[in-house]
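Yeah, one chain of the complex is gone here, protein chain that is, but the others are all in their spots.
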Amino acid sequence: MSADESILDLVQLAHVELLTPDLDGSVDFFSRLMGMSISEHRTGSVYLRGYEDPYHHSLKLTAAGAAGLGHIGFRVRSPQALERRVRAIEATGYGRGWIDGDAGHGRAYQFDTPAGHRWELIWDVDYYRAADADRSAMKNRPSRRPDHGIPTRRIDHFNLTAPDVAATRDFLRDTLGFMEREAVVADDNPEITIASWLSVTNLSHDLALVPEGGRAGRLHHVCFYNGTNESLFDFADLCRENGIRIEHGPGRHAIGKTTFLYAMEPGGNRIEVVGDPGALIFDPTHSTVKWKASELGIAAVWTGSEFPPSFWQYATPDEALTHLDAAVA
Amino acid sequence: MSADESILDLVQLAHVELLTPDLDGSVDFFSRLMGMSISEHRTGSVYLRGYEDPYHHSLKLTAAGAAGLGHIGFRVRSPQALERRVRAIEATGYGRGWIDGDAGHGRAYQFDTPAGHRWELIWDVDYYRAADADRSAMKNRPSRRPDHGIPTRRIDHFNLTAPDVAATRDFLRDTLGFMEREAVVADDNPEITIASWLSVTNLSHDLALVPEGGRAGRLHHVCFYNGTNESLFDFADLCRENGIRIEHGPGRHAIGKTTFLYAMEPGGNRIEVVGDPGALIFDPTHSTVKWKASELGIAAVWTGSEFPPSFWQYATPDEALTHLDAAVA
Amino acid sequence: MSADESILDLVQLAHVELLTPDLDGSVDFFSRLMGMSISEHRTGSVYLRGYEDPYHHSLKLTAAGAAGLGHIGFRVRSPQALERRVRAIEATGYGRGWIDGDAGHGRAYQFDTPAGHRWELIWDVDYYRAADADRSAMKNRPSRRPDHGIPTRRIDHFNLTAPDVAATRDFLRDTLGFMEREAVVADDNPEITIASWLSVTNLSHDLALVPEGGRAGRLHHVCFYNGTNESLFDFADLCRENGIRIEHGPGRHAIGKTTFLYAMEPGGNRIEVVGDPGALIFDPTHSTVKWKASELGIAAVWTGSEFPPSFWQYATPDEALTHLDAAVA
Partner (left out) sequence: MSADESILDLVQLAHVELLTPDLDGSVDFFSRLMGMSISEHRTGSVYLRGYEDPYHHSLKLTAAGAAGLGHIGFRVRSPQALERRVRAIEATGYGRGWIDGDAGHGRAYQFDTPAGHRWELIWDVDYYRAADADRSAMKNRPSRRPDHGIPTRRIDHFNLTAPDVAATRDFLRDTLGFMEREAVVADDNPEITIASWLSVTNLSHDLALVPEGGRAGRLHHVCFYNGTNESLFDFADLCRENGIRIEHGPGRHAIGKTTFLYAMEPGGNRIEVVGDPGALIFDPTHSTVKWKASELGIAAVWTGSEFPPSFWQYATPDEALTHLDAAVA
């Protein structure tokens, strides 16, 4: 690949590990209400997936003293792509080295981002193999559509807080090939990035970065895809009927154009469910769409209901978070 | 009520009894896939309801040698309304007399229509009382929205075959106060009624009558309400994934303007699921909308897919049925 | 009709007259964005209807110095029903007498409610007769579905403020036959009614009454029916793209179970668009579902986003309104 072309080595968000102080409650939420299926139980961890996720799992739930992010796993395009990215990461000094693997995948290279989150890159994966009772009549579906929950089709994206959004964005772009799709910038200087949405796929974002006050980054939310706006109303019903706190929605973001519902899973992590996947980005010369901080309201909620303060203040693990609006001010 | 005003004594379809040669299969279909809850088991019968049905049950499943209709139950507006209708029915000679009641309701007056179907009128009903575990956070909901199945909100309407549609329609109109909302008539004579849609509510139809070849009437289908077009796609998914035969849909009828999906429950009875409830009729001087037999195609399916022959030929109990199109010719 | 049975003389909300200081802007909003069609222009007034409204109009827009309600028109079941209701109204002292009629209907009997709003009862109506170019291929549709706007199917309900909600509710119930379906009551006394939802149809409400501070009642909102939750997202898009202020939504009310989007039409009146029509009430012995004032939050918004203060404070004509929450306190 000639030097003046983009890095195309990362291909998808493979899995997210969430930490939860209420493992049983979190498993009930993701399996019964979100309609995800359990692939495997291990000591202290439960592995789950949506019915259209192709691999062993897309979500790992791990018992812990506090809610938060365990790690992020991205899959690469090829063994050579993995070698290229490991060399690039090691050159930055953020590399941590190889692990033998985990349930559902082989050896993985782990590293920390400038925001302090643990990530890993994987090539070898185990495909989910449905037992007869779980096999779908649809040959291109890894498993049968569940008869309960909304149900969840696949993992979609995640959102992290970062002490220095621009530095983390630059690392993800220059070292891993993420493209910045949209950003919130200072009113008086479009070069000052406050929040950033990036992807390596045709999705408008595989992840988002929002401001954090000073310490290491935390988890703002993880998002799963259900594919219909109707599912947002269905999920709101299930949340209300089962004592799950809905933070906001249904609504539509202008950024990414996705529709959303936000709720708090029993472990305390914020979960987003996306209906309309928004607009895909195929244009290889797409330039970052920049929203001014003063336009954040409409950028965040295109429909008619502003986010409550908690959306700007709460992340996991739960500590007082410097407000995004404060950071913006 | 002065003589020149309409009869307003019947107020709603309360329940339908279906006969099934596969009681376990039918119960699994209605509870797990349709998301109805079981109110009571009795020897040979199981009683179910949708989560917004207010009474003890809206569906009674009874084990039998063949699929078909057990009986239809309508509720009246008041004790006086019941007395008035019983007198009117007895005057026609179609009355059969009182029964002490059934699970979920008190004494009922039974009668047969000219089409040969067993009906009953009831006043005393038992409201569904949810146990704590089943209580909804929505105070105006009789029970919690289920976390499985589409799920079904309430019973909607039913469709019967009749040897003489016009005679049965006249009986229902003159004796019980049903208003004919729409009809299919002969191309050359709008006074010759081939099929009829009637209601006592604001719904476009509480029941429909379609032609039958010579013998006593049978059951074409029973319909349940889920309230969203999305639920028709969801239900199609659940049917395909669980070996339930989908006969037709999703689609929209021009008659009644409702959207639909038709499937065959394990006992063999045809079930319709309705998404968009169509247009309600509030106009007290609404005149019957008449479709010519030659317009039946668009009247039956406004969207883009014609019904398969089975829709015109199959009813329960299953015997060779004179085709509606034949009857029309 | 025996004395112990309910009054069944009113059958539907026929039309609402809105006053607007920006007649051209209001007409553009209701025709281009709401997809209603213009039936007639008269000096100072424009008459519109949704494509499934059966009569000449369901909305009359009249130029005025300030936004607000002109009058409400209900249709009765029969000429005798009209005579009965006029006698009952005259007995209360609230009657104002007959007018010759208006575009689209014949003589009407006008009266004021205890809340000070002008209402009229009508029997003679003009059905909408579509010109060839506007005729629908669907014979039971009064006119072709428009190719623009969401579009609106029919008028649904309205919401008024009242200095004394209970007194107005009693007048509507005892004199006109409205049934109270749901209510918000004082936490410490369920007999103290703060807000009330009433209907004469199977709808959960044809109108609602909310508290007003001391002076004559005003208009909180008028609602139109589009029939799908998707239309709420579509309408939000059209509002944002055309400079219409969205106040709240999409969301679902627990009261009535309808889904909603609220926006301010150019004249300043609050408009609601309803997607899911919620649960119909067929039960003749339905008892009022009572929500405590402390439960108002979930009763008003079942989904995840609280109403902004304006929802509790703004009505037309726009004057400082005693807060509902204040009234509740």
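Per-chain residue numbering starts at 1, and chain names A, B and C are given in the order in which the chains are listed.
What we mean here is this: a contact is a pair of C-beta atoms (placed from the backbone, for glycine too) under 8 Å apart; a residue touches a chain by one contact, two chains touch by 3 or more.
Being a predicted model, the structure only gives us computed values, none of them experimental.
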item: Chain not shown: contacting residue from C:D187, C:E241 or C:E319; value: C:E241
item: Residue of B:D102, B:E120 or B:E247 touching the missing chain in the full complex; value: B:E247
item: Sole contact to the chain not displayed, among A:F171, A:F224 or A:W291; value: A:W291
item: Residues from chain A at the interface with the omitted partner, ascending; value: 1-2, 4-6, 8, 11-12, 52, 54, 75-78, 80-81, 137-141, 153-154, 182, 201-203, 227-229, 254-257, 276-277, 279-280, 282-284, 286, 289-291, 295, 298-299, 302
item: Missing-partner contacts on chain B, residue numbers; value: 229-230, 233, 236-237, 239-240, 246-252, 259, 261-263, 276, 298, 302-306, 308
item: Where the missing chain touches chain C, by residue; value: 32-33, 136-138, 144-145, 147-149, 228, 230-231, 237-238, 240-243
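Please note the rule applied: only the chains that are shown with their structure count from here on.
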item: Chain at maximum distance from chain B, centres defined as averaged CA atoms; value: A
item: Centroid distance [mean C-alpha coordinates] between chain C and chain B, Å; value: 31
item: Cα-centroid distance, chain A relative to chain C, in whole angstrom; value: 43
item: Contacts with two or more other chains, residues of chain A listed in rising order; value: 230, 237, 240
